[in-house]
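The following block contains the structure, expressed as structure tokens.
What follows is an incomplete set of chains from the complex, kept in their original frame.
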Amino acid sequence: MDYLEAIQTNLASPAVLFFVLGLIATAVKTDLRFPEPLYLGLTIYLLVAIGFKGGVAMSVAGMSAVWLPALGATALGASIPLWSYPILRFVGRLPAVDAAAISAHYGSVSAVTFLAAVNYLSELGVPHEPYATAFLAVMESPAIIVGVVLGKLATRQEGVPFYSVMRLALHEALLGRSVFLLVGSLLVGFLCGQRGLTATAGFFVTPFQGVLALFLLDMGMVAARRFGDLRKVGTFLIGFGILMPVIHGMAGIILGYSVGLSLGGATLLGVLAASASYIAAPAAMRMTLPEANPTLYLTSALAITFPFNITFGLPLYYELARWWFGGSK
Amino acid sequence: MKLVTIVGEALARERVTRLLSEEGARGYTLFAVEGTGAKGSRVADIEEFTNIKIEVIVPEPIARRLLERIQRELLPHFAMIVFETDVRVLRHEKF
């Protein structure tokens, strides 16, 4: 199977097709919309289900299998802003605070991209460590904290003292809605174990794939609504939003290989590294670095990187992983 | 009494309510709205693109201080409008 075939498989899955339908919905100006409570309900369901199942998988696999790759994932998430920031600042010539905010987004992760990747691997029949959700959970916060530190070090003008901003940043990064739900459900799953999953599989497993497809319809509409801002962000950021994910993806794959993950697991780690947060990170940035321009980071994360990853990125990362693992069909 | 109304991005919520309590407002009312303005359309489908409307009734001196601080601390950074209306309340002592 080559890259073209891999793309085709991905594009023919309900999840990706519904995402494209969402893009179209916005383009043709239909009056379809998912009201916020519905969006929130779907988000809560997806995060709780993935967290819970990941926690059960962790309780089965044992912490000894999880800690090393999880540590690696944390470190990778925390370092991405360290090289993204100078690129944005000095190559892209962006203001310091914007460079910091954007780098935080690319170090953090997108849960929906991760879910689409899991979906894609299971369409291909590629197995992966079921506790990979743990990597998602640990990668959401570190980059946010690093990004805020970078932003605050670079811009000192404000009256607000450094430590109070950092308290806010820590609160947002560790206790924001999505992090809390994911980590909390992971814990619940870990404590219940397999028995708890058996009792609730009819809700957390059976409808999961379909709910994800429906959610991607909504995300397609949300992402497409930002397309109008593409001309505001400039070509540098468009290039950044496509190239950097590929580099981060490769880094994640290599890391996954090094810490002993399977082909599927390394692909997922690559996808996480490649993905950019558009929920936890924007909220944290608005709170802690309000001087940063939200159009820049929202548009690049939501209107460039997210659609790229969902459609062409997933098969690409998988092919890269196969290449690195030496499996040439 | 003055009714001060703030309409702006939902992510500014904490900042606004903290400011209100610092200035001594005894209560406020808040709800999600859609809106369009200089900083684009907020269609209220995801939190990042939702507005909230915050309404607070305060005596005139507090209103003045509120408006000043909002002007200085929030308007430069957040998509937001602020306005003030005269209202007659029942139970003056509550506000």
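Chains here go by letter, A and B, matching the order in which they are written, and residues are numbered from 1 within each.
Going forward, a contact is a pair of C-beta atoms (placed from the backbone, for glycine too) under 8 Å apart; a residue touches a chain by one contact, two chains touch by 3 or more.
The structure displayed is predicted, hence computed values, not measured ones.
Counting every chain in the structure file, the complete assembly comes out as A x3, B x3.
Note that only the chains that are shown with their structure count from here on.
Mean C-alpha positions place chain A and chain B at a centre distance of 33 Å. If you check the complex, the residues on chain A that touch chain B are 33-36, 39, 218, 221-222, 225, 229, 278-279, 282-283, 286-287, 290-291, 294, 298. Looking at the complex, you find that chain B touches chain A at residues 9, 11-12, 14-15, 32, 40-41, 43-50, 77-78.
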